[in-house]
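Below is one structure, written out as C-alpha cells, with a few remarks after it.
Shown here is a partial selection of chains from the complex, left in place.
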Amino acid sequence: MRLFRHPHSTPPGSAPGTLVAPPEAPPSVVTVTAVDESHLTEIRDAQPEGIRPLLDAWPLVWVNVDGLGSTDVVEGLGALFGLHPLALEDVLNPHHRAKVEIYDTHAFAVLRMARVCDGALNMEQVSLFFADRYVLSFQERAGDAFDAVRERLRAPGRRQRFLGPDYLAYALIDSLIDGYYPVLEWYSDLLAELEDTVLTEADAGFVARTQQVKRDIQMLQHGIWPMRETVRTLATDPRLVGEDTRRFLDDCYDHVIHVIDILETYRERANGLTDLYLSNLSNRMNEVMKVLTMIATIFIPLSFLAGLYGMNFDPDVSPYNMPELRTYFGYPIVLGAMAVLALGFVLYFWRKGWLGGGK
Amino acid sequence: MRLFRHPHSTPPGSAPGTLVAPPEAPPSVVTVTAVDESHLTEIRDAQPEGIRPLLDAWPLVWVNVDGLGSTDVVEGLGALFGLHPLALEDVLNPHHRAKVEIYDTHAFAVLRMARVCDGALNMEQVSLFFADRYVLSFQERAGDAFDAVRERLRAPGRRQRFLGPDYLAYALIDSLIDGYYPVLEWYSDLLAELEDTVLTEADAGFVARTQQVKRDIQMLQHGIWPMRETVRTLATDPRLVGEDTRRFLDDCYDHVIHVIDILETYRERANGLTDLYLSNLSNRMNEVMKVLTMIATIFIPLSFLAGLYGMNFDPDVSPYNMPELRTYFGYPIVLGAMAVLALGFVLYFWRKGWLGGGK
Amino acid sequence: MRLFRHPHSTPPGSAPGTLVAPPEAPPSVVTVTAVDESHLTEIRDAQPEGIRPLLDAWPLVWVNVDGLGSTDVVEGLGALFGLHPLALEDVLNPHHRAKVEIYDTHAFAVLRMARVCDGALNMEQVSLFFADRYVLSFQERAGDAFDAVRERLRAPGRRQRFLGPDYLAYALIDSLIDGYYPVLEWYSDLLAELEDTVLTEADAGFVARTQQVKRDIQMLQHGIWPMRETVRTLATDPRLVGEDTRRFLDDCYDHVIHVIDILETYRERANGLTDLYLSNLSNRMNEVMKVLTMIATIFIPLSFLAGLYGMNFDPDVSPYNMPELRTYFGYPIVLGAMAVLALGFVLYFWRKGWLGGGK
Amino acid sequence: MRLFRHPHSTPPGSAPGTLVAPPEAPPSVVTVTAVDESHLTEIRDAQPEGIRPLLDAWPLVWVNVDGLGSTDVVEGLGALFGLHPLALEDVLNPHHRAKVEIYDTHAFAVLRMARVCDGALNMEQVSLFFADRYVLSFQERAGDAFDAVRERLRAPGRRQRFLGPDYLAYALIDSLIDGYYPVLEWYSDLLAELEDTVLTEADAGFVARTQQVKRDIQMLQHGIWPMRETVRTLATDPRLVGEDTRRFLDDCYDHVIHVIDILETYRERANGLTDLYLSNLSNRMNEVMKVLTMIATIFIPLSFLAGLYGMNFDPDVSPYNMPELRTYFGYPIVLGAMAVLALGFVLYFWRKGWLGGGK
C-alpha cells in the first residue's frame, strides 16, 4: 500500500503553499499545443517563458506537463498563468480527491486516472487549469492517456469545437474516464480467473490475492466517487462550461455513474469469492474427515477382530479358550467375515454418497 | 459476466457521438405503426425514408426498431427526427442506466428490460424517443415485450387514449416493467428450489449457483433502481406527459417500487441460503465427527483388551504372568466384558442422542 | 413464500384499470353502518344500489367490504362513489405498499394489516376511501380487526366524534396498527422459545426456523415501514384530516414508530440467534473432538505397550530378547505401568478442564 | 426481554385517551416543591387538590410524581393543569420514544432514563410537562435521579435561575442524561471483564452473556437516539425555552451526542468480542487437533512396528521368515529404532512449533 505512505510531500506544520516535489517524481516535461481554425503548432520540451508569445497569438493553447519533479517549471507556469499557490501545492501533492475549484481568472480541477501497470493498479492525479484561452494539464508521469485527444485535435475538420477551451477540458476528462474501462476489463478478467480457481486449486495465497483485488476495487471506488461530484459541478456551473459543452459533460457524467455501478458489482463479486473459498475449504475439510471416518469405520473393527484372535488364551486348558483357533475352517471363516464386514461398510458408504460424491 | 466485458462499443478516447454498432448485434428491423381514431396501418421492414409521409398524414406514428446492428438505419432515423448524436450514441451503447433526458424537440428515455432466456438472466436496454406526433423505440433484440401494447393499439375502442404519444410511451414503459414479474417468479421458484435442496443434497456447486442467483438479483436491482428515478421524473415533469397520463405513470411508479421491494426480499432470502448451507455443512461435519468418535470410543478400548491378552508374558515363569490365559473361563469372560463394554457405550451414545439423532 | 408468487392479478401488458379478482379470493360481503348523533343502523350483505339512499339521509356512512372475490361489487361501489379505476385496480391487487393518494372528491389509503393465523404470519391489505360523508373500507378476508371500532361506534356517548369521517378513518387505521402488537408478542414468544432451545436441543431444523422468523420479521418491516410515511402524510395534509383528528394521528404515528423500533430489536435478536447457534455447534464439535483426543491420548500408548509385549522375539536366542516376558513380576508391573499412565492422563485432563468442563 | 411483552397498557382497539395504569406499577406519590427567590416549601404525599393554592402563590411550582399506579392522581393532575388526554395516555404508557409536543398552554416532553439495578439494565420513562409557572414530572418508580437538582434548588444562591421553569426542565433533563454515564461505566467494566475472560475461560455461556450486553447496548441506543432530536427541538424552539436556557440545552445536546458516540464504540467492542471468542474457539480446536495428530504420528508407526513383530510367521520353515526375531540384538535394536522414531517426531513437532506453541 505504498500509495498512502507519504501522502504529504510537505512536512507537517509547514506553511501552506510551500512547493515540494513528491519523492521519486520524474522531471517535468512541458508540451505546448497551439491551435486555431486552420493551423496547429506543437512545441516539445518547452520552457515556461517560451509560452507567453503563443498565448497572445493563438486562440487556444494547451500546455501539458508530464512529471511533477521540477518545482521550478511548476512555479514558472504558476507565475505565467497567475495560479493560486494553494492550487499549485495541490498539483504537487498527488493524493487529492477529485474536486473543482473556481478562482477569479481560471478554474482548477483535480481528477484521478486509473491504469494497470505490470499487473498492479496505478492511480494517478491529473490536475487541470482552464480559462478563456488556455488549458493547462499536469500528469504525474508521461503516458498515453491524452494521445487520442491530441490526435483528434490534429484532425482539421473537428478542430472548430476545441476553440472553446471548456471543450478541450471536457475532452481530456472524458478520455481520462474512458481510461477506466480497460482497467475494469482487467479486473473483470482477474475476478473471472479467481472464480475459476477458487473451486479447483485455491491455496492460502488465494485469500491474499482476493484481498488485494478488494483493496484495488476499493481504491478505484475512492478514486471515482468524488469524480461524480466533480463532473456534476463542471456540468452545471455556467461559469465553467458553455451550453454546448454541458451536454457532453452530462454524457461524461453518465459514464462516471456507469463505472461506479460496475465497480459496485465487482465489489460484490469479490466478496462472493471469499464465501466461495471458505465454503470450498469447509467442503474439502469435510472430504478429508469422511476419508478418515471411512478408514476408521472399515479397518478398526477388522483390526479388532485380528487382535481378538491374536490373544494368547491357552486352548489346552479349557475347551472354552478360543476353540475357534483349532477349528478346520476357522481362518477362512474369519477372513470371510472380515471381507463381508468391509464390503458391507463400503456398500453403506456408497449408498450414503460418501464414495466419489464430493470429488 | 459477459455483460460487463465490452461496456463501450467505441474505443476509449474516440470523439463523442461516434456511432458504432455493439458487437454481435443483430441487424435492425424497423416496424412502423400509424394510427388515428378510426384507422391503423402497419409497415414491416420499413426504411427511414418511407416514414416521413406517414408523419405528416397520421396523428400518431410509432416506429419500433428491433436490433442495433445497422448504424445506417439508426443514423437515418436520427436525421429524420432530428435526434441529438449523443442520444443516438447512448442508443447503440447498450449498457446505460435508466434515465430521462429532455431535448428541445423531443424527450429521450433509456430503460432496462429483464428477461429469462434458457435459464439465464438477460437484461436489455430499451431506448425511447417521443414528441408530439411520434414515438420511436429501440430494442436490442426482437422480442414480444411490446406485443400486448400493439394488440391494445389494434383494438379500435381504446385507441383514443393513444393519440397522445405520452400515453403510448407510458404503455410501453408499463409493459416493460410488467415484464419484470415473470422474471421475479422465475427467481422465486429458483430460490424455493435452492432452499429445498440445501438441506438434503447440497454439494460444492450449490454455493456457486447461489452466488449466481445473488449476482442476478443484484443485476436486476441495478437495472430497476434507476428506473424509479426515471419513472418519477416522467410522472412529475409537465413538459413530458399530460395530466391524464401522469396518474398512470404514478401507478407505474408503484409497480417499480413493488419490484424493488420484492427484489430486496429475494436478496435476503439468497443471503439466508448461504447461512443455511454453511450451518448444514457444519452439521454434517459434526455427524461425521460423531461417527468417528463413536467408533473410537467403542473399539479402541476393546482392541486394547485384545492387545493386552496378546502379550507374550511367560506364564510358566511366574504365577503372576497372565494367569488369566490359563483359567477355564478366561476367554468367554473377556468376550463378555468386551460385549458389556460395547453395549454400555452404545447405550450411553443412545441416551446422549448421538445415535440416529442428527439423521 | 406464496405471497410473492402472483403479485399481479392482471397478466403483464394488460390495460391499466382492468379489474381482475385475485386468485382464491373469497366473495365480497358488504356491511353498511350509517350513524348520526342519536341513531345507528347496520345492513349486512348490502348491495351497492342499496347504499345511495343512506348516503343522502345520514351524515356518516361506513361501507365495509370483506373479501375481494366479486369484481361486480367492487365495480358497483366504484361507480356509486365515483372512484378512479386505477385506485380500484390497486384495491384488487393486494400486494401494494402502504400509500395515500388524494383524488378530487376523495382520499385513498392503502394499508397493511398483520395477523398470525395457524402459526404463520399473514399480511393483508386494507384499502380505505374517505370523503365528506362516507368511509369505504376493503379487507382481503373477513376478520375481527374492525370489531372494536364498530363497538365504539355503537356506544352512543362517543359517537359525536365519528361524525367527521376523518376520525372514523383514523380509528380504523389505529385499530389496524394496534393489531400489530399481538403479532409482536407472538414473535417475542417465538424468539424466546428459539433462544431457549438453541443451547440445548438445536438441530438442523433450527436454522430453517430462524430463517423463517427472520423473513417474517422482514416482511413485517416491509409492511410497516411505508405506513410511517402514510400516517405522516395523513397527519400533516390539511385536506385530509381536521385539526382535531390530526393530534390523534400523531399518536398513531408514534405507535407506528414504536412498532418499527420493536421490530428492529427483534431483527437483532434473530440475527443473534444464528450466532448463538453456530457458536454452540462449534462448542459441541469441540466437545466431540476432546472426547476423541482423550481416548486417543489414553489408549493409544497403552495399546502400543500391549503390542510391544506381543512381539515374538525369541528369548531363547539371546538374553536381550524381551527378557521382561520371563521376569517374575513382569505382567503386574506392565499392568501397573498402564494404570499409572491412564490415571496420569485422566488427572491431566481433569486439571486441564476437559473432563466435565464443557457439559 | 420483558420490556417488550406488554408495550401497550390498553387493549388493541380501545378508544384513544383511555387511562389504564401499566401492570405492576407502584402507586403514585406526589411531591410538591414551591420556590421563590427567598423561600422554598416542600410537601410530600400531596394531593392534586392541595396544589392549586400553591400555583397562585408561588412563581415556580415543581410537582413530581413517583410511580404510575394511581390513575386517579394522574387524572386529577391532568384536570388541574388542563393536560391533553393523549399526553396523559402517553405518560401511563411507559414505552414511548423520547419526543417533545407543544400544546397551547404547555409543553410535553417524554424522555428515557437509564439505570443499572441488580446487574440488569433498567430503562424508565420520564414525562415532563412545563408551562409558565410550573413543571410537572412523572417517574415510573421512586429513585434518586432528581435529588441533585432538588439539592441545588434548596441552595438559596442559585435559585434565581430556576424561576424560569424552562431552566428547571433543563436541569431535570440534564441530570437524567448525566445518569447515563454511570451506566456507561458499568458496561465499560462489563466489556473489559468479558474481554479478559474470552481468551482464558470462555464457555458456552459466554456468547449468551455477550448477546445480552449487545441487546442492552442496543436498548440504550434506542433510548438515547430520539433524545438527540428531543433535546435539539427543545434547544431551538423559541416557544419552549428562553435564550438563557438555550445555551445550557446546547451543552446538554453535546452530552447526548457524547453518550451516542460512546455507545457506538461499545457496540463495536461487543461485536469484536464475538470475533475474539470464535477465533479463540478455533484456536483451541486447532490445539486439540494437533494433540490428536501428534499422538497419531508418534504412536501409530510404533504400534505398526510392534504389530509387525507380533506376526506369527514360522521362522523354522524358512530363513526368510522373520529372522530378526532370532538375532541376538533384535529386540534392543527394534526398541532403539522405536525410540529414535519417537524422538525424531518430537523433535520435528518442536521445530514446527506444535509443542508448547499454542499454550
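Just so it is clear, A, B, C and D label the chains in written order, and each chain counts residues from 1 on its own.
Definition applied: contacts are C-beta pairs under 8 Å (C-beta built on N, C-alpha and C of every residue); 3 or more make two chains touch, one makes a residue touch a chain.
Predicted, not measured: the structure shown is a model, and the values here were computed from it.
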Review point. With 4 copies in place, how many does the full complex contain?
Key: 5
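Everything that follows uses one rule, which is that only the chains that are shown with their structure count from here on.
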Revision key, fill the gap. For chain B and chain D, the touch-path distance in steps comes out at 2
Point to revise | Chains contacting each of chain A and chain C, listed by label | key: B
Point to revise | Same or different residue numbers at the chain B/chain C copy interface, by half rule | key: different
Review point. Hey, how far is the Cα centre of chain A from the one of chain D, in Å?
Key: 42
Check your understanding: Rounded to the nearest whole Å, what is the centre-to-centre distance of chain A and chain B, using the mean of the C-alpha atoms as each centre?
Key -> 26
Study note, to complete from the structure: The positions of chain B in contact with two or more other chains are 282, 285, 289, 292, 296, 300, 303, 307, 310-312, 322
Check your understanding: Touch graph across the chains, line, ring, star, complete or other?
Key -> line
Check your understanding: Hey, which chains are touching each other here?
Key -> A-B, B-C, C-D
Practice item. Going by the contact rule at the top, pick out the chain C residues touching chain B in the complex. Key: 1, 4-8, 11-16, 84, 86, 89-90, 95-97, 99, 101, 203-204, 207-208, 211, 214-215, 218-219, 222, 274, 277-278, 281-282, 284-285, 288-289, 291-292, 295-296, 299-300, 302-303, 306-307, 309-312, 315, 322, 324-332, 334
Point to revise | Contact set on chain A toward chain B in their complex | key: 147-149, 151-152, 158, 174-175, 178-179, 181-182, 184-185, 188, 191-192, 199, 247-248, 250-251, 254, 257-258, 261-262, 264-265, 268-269, 272, 275-276, 279-280, 282-283, 285-286, 289-290, 292-293, 296-297, 300-301, 303-304, 307-308, 310-314, 317-318, 320-322, 357-358
